[in-house]
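Sharing a structure below in structure tokens format, with a few things to ask.
Partial complex: the chains shown occupy the same locations as in the complete assembly.
So that you can tell them apart, the chains are marked A and B in the order they are listed, and the count of residues begins at 1 in each.
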Amino acid sequence: MIRVGVIGYGYWGPVVARNFRGTDGCELVAVCDKSPSLLERARKNCPGVQVTCDAAEVVGSPNIDAVAVITPVWTHFELAKAALENGKHVFVEKPFTSTAAQAEQLIELALSKNLQIMVDHTFLFTGAVRKIRQLIDDGTLGKLYYYDSTRVNLGLFQHDVNVIWDLAPHDLSIVDHVTAETPEFVVATGQTHLNGFEDLAYITIYFTGKMLAHINVNWLSPVKVRTTLIGGEKKMLVWNDLDADEKIKVYDKGAEIKNGSGVYDLLVSYRSGDMWAPKIEQTEALAAEAKYFVHCVSNNVKPFNDGAAGLRVVRMLEAAEKSLKQRGTPVRV
Amino acid sequence: MIRVGVIGYGYWGPVVARNFRGTDGCELVAVCDKSPSLLERARKNCPGVQVTCDAAEVVGSPNIDAVAVITPVWTHFELAKAALENGKHVFVEKPFTSTAAQAEQLIELALSKNLQIMVDHTFLFTGAVRKIRQLIDDGTLGKLYYYDSTRVNLGLFQHDVNVIWDLAPHDLSIVDHVTAETPEFVVATGQTHLNGFEDLAYITIYFTGKMLAHINVNWLSPVKVRTTLIGGEKKMLVWNDLDADEKIKVYDKGAEIKNGSGVYDLLVSYRSGDMWAPKIEQTEALAAEAKYFVHCVSNNVKPFNDGAAGLRVVRMLEAAEKSLKQRGTPVRV
């Protein structure tokens, strides 16, 4: 039985707490937040669970095996470090840390203590991303040309980070998960219109193997869009996460070069066949992730969304931030 | 009566020829192409019109007042130059020229000869773009935050230019037309997968006044998308050019900063009201443009889509090309 304490009970904390409560082999034993009203809410929602405003009580408790850090990103490092130092496994909300250096330190610490770090890249546990990963792994899409995501809507403005740190970790963790290619250069452009943080931004990542990722994030869009195009040599895919029934459509479409008779004749031929929308599992992603966390901790297995995965995402965020400050100058990852 | 000769009878030439034929005050007198099969087609479609494979016959004809250059971009300069030198007004397909220097030379030449240049930025004559322009001019949208366009589909690969020179002129001419801001820096990223020319690319343009334009062009998309989001301080707009009935939707949505009680309290408040889809005129854009060309030539009026407008677009294309070759390094326009 893994005893879990959750630090942070704002927007995402209650969802994490509820899922750990509902997971076999796991017990929610403590919830912590600094806000009295949120603590009141925790008390009401989680009868029988210790509720405290002092994070030290959670990271230091002898009755706790693992700590979920669901707080603003700038606090992740200190809280996760304290937990690891006290011999707790950690589950950390995305993005993992504010800097790559912090992430490296936590990874080393966990290794030395033989503890697990899991970074909450929730999307990796959705039916949609699992299906995309499968279609890439089994060769259906073929060599990847690009991953192009649009993730825009009105708000919710964050007060401590810009739109890249808020929304892009989703796509960065997904693209990191589904491809074997390595990021080489990051280019980010954007603008700040309202609260001093960039509220819209565009990120291009050059990967090895000529794969290109592009991420469009925007807090100032009148409409909500969650659409990703993935182009492969053999098939192409559209993932519309807002489509309740047909989230993923696989197109038997493509183009290829054929040599014409003359030396300069590079002819492009097109293929356009059926479309296919595979059935997507409907299970709650976080429930699957919580179960996987319990499995990894219980069996001392390193999760695929471990500290190293979190670090890879933070490195791309850092590079994007640096490029953004220089109006798009490419930054090597 | 303006007598027009059309050079180039491939994809767009027949459409241009048909529209000049259908325009009052204008007579189509010659069509020129190098391809015998296209000439045959011209002969069938345009009874009574001179058909020739020699462009010199058109640009040098004493019976022609204006020449429409509807040929590959690398030929625009020589053909337009010859036409102007022979005292003809010119109508040139987009993009105007291959380089800014060429455009400047043509503009100067036309000026010295008191001739008109019109660059075929057809989209400016659509009901949709006219409505957008109006909504910006009359203050409905307020100060512009961004113009974000996605213009992707499968093919048609060009054999002499990349996807930026093929598709981006549309958006560049539109954004140039609807805003009074001036471009400062261009950042372009992209990749070439098939025929040696970039087949997908992303362009960011930093304008004065913090306005940002972003253009996503892609020949390798499984689906056709023609969607532009325009964010303004007062209202936001979505233009879906593929929607037959509701091309433009105006959203009474937005966010604004309100000072909270404390010095650090920059609160963002949101507004979400009605949506409104104004009726869009359905007339054929090129017909309106041809009529406007005849008007400008007949009355010696400088069109708004004149050589200078074409030059502004070419400057952005050149900057984008330069940035693209340096993996996104920002290039001053």
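One rule holds for everything that comes next: a residue touches a chain if its C-beta (ideal position, glycine included) is under 8 Å from a C-beta of that chain, and two chains touch if they have at least 3 such contacts.
Note that the coordinates shown come from a computational prediction; the quantities given were computed from them, not determined experimentally.
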| item | value |
| --- | --- |
| Oligomeric copy total, full assembly; chains in place: 2 | 4 |
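Operating definition for what follows: only the chains that are shown with their structure count from here on.
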| item | value |
| --- | --- |
| Computed distance of Cα centres, chain B from chain A, in Å | 39 |
| Chain B-facing residues of chain A, complex | 145-146, 148, 150, 152, 154-155, 157, 159, 185, 187, 189-196, 200, 202, 204, 206, 210-212, 214, 216, 218-223, 229, 231, 236-238, 249, 251, 253-257, 266, 268, 270, 272, 323, 326-330 |
